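The other protein chains are all here in position, but one chain of the complex has been omitted.
== subunit A ==
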Amino acid sequence: MEARCLLGFLLLLSLSSFAFAIYEDQVGLADWHKRYIGKVKHAVFHTQKTGRRRVVVSTEENAIASLDLRTGDILWRHVLGKNDAVDQIGLSLGKFVLTLSSQGSVLRAWNLPDGQMVWETDLQISNPSNSFLHVLGNVKSGRDSLSLVCNGGSIRAVSSIDGLVVWKKDLSVDGLKLKHVFQPPESDTIYAIGFIDSSQIALYHINAKTGELLKHATQASSVDLSSEISAISSDSLVALDSSRSNLLLIKFMAGTITYHKLPLSDIVQDFSGLAELIPTKSNDIFVVKTPSSVAFIKVKGDNELELIGKADEAGIVSDSLTLSEEEQAFAVVHHSNNAISFQVRINGREALTDGIKIEDHRGHVKRVFLNNYVRTDKSHGFRALIVMEDESLLLMQQGEVVWSREDGLASISDAVVAELPVEREGGVSVVEVEHTLLEWLKGHMLKLKGTLMLSTPDDMAAIQAMHLKSTERNKMTRDHNGFRKLIIVLTRSGKVYALHTGDGRIVWAHLLTPLLQSESCPSPSVLTLRNWRVPHRKALQENPSILLVGRCGAGPESHGFLFIVDSYSGKELETQILDHSIAEVVPLPLADSSEQKLHLVIDNKLNAHLYPRGSDSLEVFIREMANMYYYKVENAKGVIKGYAFKKGCSTGSSAYCFGTRELWSVVFPSDSERIVATARRKINEVVHTQAKIMTNQDVMYKYISKNILFVATVSPKATGGIGSAAPDEAWLVAYLIDTVTGRILHRVIHQGAQGPVHAVVSENWVVYHYFNLRAHRYEMTVIEIYDQSRADNKDVMKLVLGKHNLTAPITSYSRPEIATKSQSYFFTHSVKAIAVTTTARGITSKQILIGTIGDQVLVLDKRYLDPRRTANPSQEEKEEGIIPLTDTLPIIPQSYVTHSRQVGDLRGIMSFPANLESTTHVFSYGIDLFYTRIAPSRTYDSLTDEFSYVLLLITVVVLIVAILVTWAMSQKKDLQEKWR
C-alpha cells in the first residue's frame, strides 16, 4: 500500500514538473483574455425579430462587431487591417452587414447572424476620396437590392446578393463631388445631387436598373458651397455656405434647380458663430447645431423655414431616426457634472427626458446613436448607445444604464506594474476560517478523487469551476510568490486603469482630462506613465505611486504636467503644471530619502529638469551627475546624439534645472541609411551571471552594459513595404552603440535585407527580425557580445589570490575589447512585437516572446537562437544543450502561450518578473488583452497549484499508521518468540 502511494506520489511529481504546454483543463487557471472593440464610430441597429436584438458597430480600431443589446456581449467581431479603416456601414436585405472601407474602395458583406463574410468587392477606385454608401431598399431586380457607392463623380451599383458590380456610371465632370443619392418611392429613377467645384449645383437622373443617364441639370450658385453636409427632403436640399452662417434651400423639381439663401440669424434668434448641419433622411425637418443651441427647423411651403423646436444647451445630437412617414426622432444629450440628461425629440418636440447618473471617470458624451422599440403598451420606447470621452460604450434605456463596456482598453499606449497592498494580520474572523477550512477540505477531497480517477463528470466540472474562481488568485493583497499584481495601463483617451493580474478586472479607473483641465492647462493629453514610488526598504509601508506625464496643449512646445496617483486606490496625490515643455522623461536609477524615484524631464531646449523637487533629491542627483548621460535619437534627421549634464540651464535659474552639453554624435548619411528601429535593455533587468562556460571548460565573459543601444538602418529605397526595392538596392545595417561615449561597438551589413525590423536586447545579446529579399523569407539574427578584456581572468590562482579585475569598476571610457558571435536563422512568421522574459534574479533561462501575424504570442527558447549551434554538435556540446544547427527556427504548436486565443491587432508584449524566480508574467495587448504566467525553465522552485497536499498528508498518515502497525506486529511476534 505504502509503496503504491509513494509511487503515485512520485508519478504526480514527475507529471507536474514535466508539463511544458498546458492541458485543456488548465486554460484560464493562470491566464485571462478580455475582448474589446474600441471606440465606436458607426452603429446600425437591427431589431427585426425578438431574440435577435443586436447592434452592429464599427470602430476607430477598424473593428466591426455585432453586440447583444441586452448584455453588451460581443456576438462576433472582425478586425480589419491597419490600413483598412471603415468608412461606413449599412444593412442590406435585412441579413447582410455592408462595410465600405479603405477610403471607399472595398465593399464587403457580412452575414448578420454569425459574421461570416459573404462577399468582398474591390471597387477599383483610382482616386479615393470621401465616398459614401447608399443602400437602396426598393430597387428590385428580382429579389436583389442594389447598394450604391458614390465616389467623387462616379457611381457604382453593387448587387447585394453576390457583390457583383451591376452597373457603373462615370459622370466624368471635373470637380464633381456627389453629395446625395435618393430614390423616390415607386420609381425607377435615382436622383444624384452634387456640387461642382463648390460653385455649381448639379442634378442627375439615372435609371436605377441600367445606370443610364436620363437627364441632368446644373445651376450656378452665387454663394460658395463648401459645407460638407447637406440635409434633404424628397425634392429639396439644405446646405450651408462656406461662412457657415447662411442656409441654402435648394429645390429641384422637374429637372430644374432653384435655390434660396436664408441667413440663419433670421430663423434662430440668438445665432452667432459657426453652424453645423446634422444629416437627416426626409420629412422636411432638419437640425442645425450652433455653438449655443440645437435648432429643429421645418421647411414650410415654398421658401419658408420655421423653427419648430430648440434645445438650449449645446448637446450631442444623434442622427435622425424615422419612426413613421411623419415622425422623425432625434436624441439630444447634455452633460453636466456627473449626470447626463437624455432627451428624445420627435419632430422637434420634446418627447422624453431622462436624467442619468454616470460615473465621473467616463467624462463627456462624444457620440449618440438612437434606436426605438415597441413597448408593451404599443407606444414608442427609445434606447441609445452612448460613446463617452473615455471611449467606453453605454446602452441607455428607461433612464438607466443597462450595460457598459470599457472599450477604452482597446487602445492601450503604455503600461507599468505596481504592487498590491500587504495583507493585514488579525483581520480574519473565526467563522471565515471555519468556512474556508470546510471548503478547503471539500476541495481537496474533490482533487483527490480527480487524481485517483474516481471522479464523475460532475465532479470534474466542480473541480474546474473551483479552479477558475479560486479566491486566492483574486485577492486584493500581495502574495508571497508575487503572482498578484496590478497592471496599470494608460489608454489613448488619457484614462488610467488598474487591472488585477488574477482575473483582469478593473480595480480603479480615472480619466485624467477633466481632473487636469484648467485655465493653465486647456487641453491636457497624457503621454506616458512611470513608477514613481515602488515599495522598497524604507518605504515598505508607504503606498506605491505612479507618475503620469503629459502636455497641456497639442504642440510639442506646450507646457507639461506631472500627475501622481496612488496605485492602490487611484487617488490623486499631487499635480504639477510645469513651466516648461516636455520632450522626454528619463527615469534615473536613483531615489530620494522617501524612495521616490528621480526623473529627469528633458524639455524642447534640451534642458533637464529634476523631479521630485527636494533638497535630498538634488543632493543625490548632484553626487551622481558626473556619471549621468542622456542620448536622443532623431529619426527624421538620422542622427543620434549624446549629452552630459551641467549645472545651470539656459531658460531659468532654478536649482533643479540643468543644462546639457553635446558629447557625441553619430550621423547616418541620408542617402544610404534611414533609422527604422532602435532597442535597448530594460533598465530593471537583472543579470545573474557574467560568465558563460563553454563546452571546452573555457570561460567567456559577457559584455554586460546597460548602455547598449541597438540601431537598425535600411537603405532609403527599402523603407517601403516588402517588394518595393530590389535585393540589390536594399540593405540593412545593424549597429550596437554605447550611449555613454557614442562608440560603435559593432556594425554589420545584411545585403538584400529590409525592414520592418523588430529587435529585443537583453543581457549581452540582441535578437532582431527582418526580411531577407534574396531568400524571400523572414530572418532572425542573434548577436552575442563577449568581453575580451576580462578573458584572462580564467586563471583560478588569480581568482584565489584576488588578482583579477572582476570587481573593478567598469568605465565606458576604456577601450572595449569585444568579440561578437552571430548567427542568422530563417523564421516563418512575420512579427508584430517582440519581447523577452524577465525573471526576478535572472537565473532562469530566457525565452523570446514573439507576437505573430496571427495575433498570438509564441514562445521561442533562446537556445534556438544560439550563435554556437553547429550542424553536428559534439557529445559535450550536446550535453550542454546545444541544438543541432537548422536553417529555420522551429515553431512548436504547443508553445503558443495564448493557446487558442487571439489578441486582436496585437501591439505590445510586456514581461515582468514574479517574486518566484522560475515564473514570469506575460501581458500582451492590442484590441484585446491577454495575460498569463509562464515558467521558461518549468516551475523548478515550487509545487504547482495542482499539487495535492491532502494526498501528501494521507501518505504521511498511512506511513505512520503502517509503522505503528508493523511495530505492534513485531512487538507481538517478539513476545510470542519469547514465550516459546
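Please note the rule applied: a contact is a pair of C-beta atoms (placed from the backbone, for glycine too) under 8 Å apart; a residue touches a chain by one contact, two chains touch by 3 or more; residues count from 1.
In the analysis below, contacts and distances are computed from a predicted model.
Hidden chain, UniProt protein name from the list "ER membrane protein complex subunit 10", "NADPH oxidase 1", "Calcineurin B homologous protein 3" or "Phosphatidylinositol glycan anchor biosynthesis class T": "ER membrane protein complex subunit 10". Residue A:F668 is the one among A:W119, A:W403 or A:F668 that touches the chain not shown. For the options A:G38, A:G153, A:G194 or A:G742, the residue in contact with the chain missing from this view is A:G742. Only one of A:M253, A:A636 or A:A871 touches the absent chain when the whole complex is considered: A:A871.
Remark: the residues of subunit A touching the chain excluded from display are 3, 7, 10, 626, 639, 641, 644, 661-669, 672-673, 733-734, 737, 741-744, 747-751, 772, 775, 779, 781, 789, 808-811, 813-815, 822-826, 871-872, 878, 883-887.
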